[in-house]
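A single protein chain has been omitted from the complex, and every remaining protein chain is retained in its original position.
This part shows subunit A:
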């Protein structure tokens, strides 16, 4: 089981790196917002795997909070874009 968890952590870290490449490159601000949302989703997955690994169920609460923050950040960024905030792509 430990090997499986290690492999999945490595895979998700790779996913984080690839997402970060898009955050850095991403030609426009909406692309970066999408990448940041995927970032938070990936972190939720990592926290879930870590909860299984450490046998502490309270990490799932942290996962809920991170998912909520990611959602609110996406909504706020979208409002910001639609209202025509200053952009520096």
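Criterion: contacts are C-beta pairs under 8 Å (C-beta built on N, C-alpha and C of every residue); 3 or more make two chains touch, one makes a residue touch a chain; residues count from 1.
Quick note on the criterion: contacts and distances are computed from a predicted model.
Chosen from "FMN-binding glutamate synthase family protein", "Sulfate transport system permease protein CysT", "GntR family transcriptional regulator" or "Monovalent cation/H(+) antiporter subunit G", the protein name that UniProt gives for the omitted chain reads "Monovalent cation/H(+) antiporter subunit G". Along subunit A, the points of touch with the absent chain fall at residues 1, 4-5, 7-9, 11-12, 14-16, 18-19, 21-22, 28-31, 33-35, 37-38, 41-42, 44-45, 48-49, 51-52, 57, 60-61, 63-64, 67-68, 70-71, 74-75, 77-79, 81-82, 84, 87.
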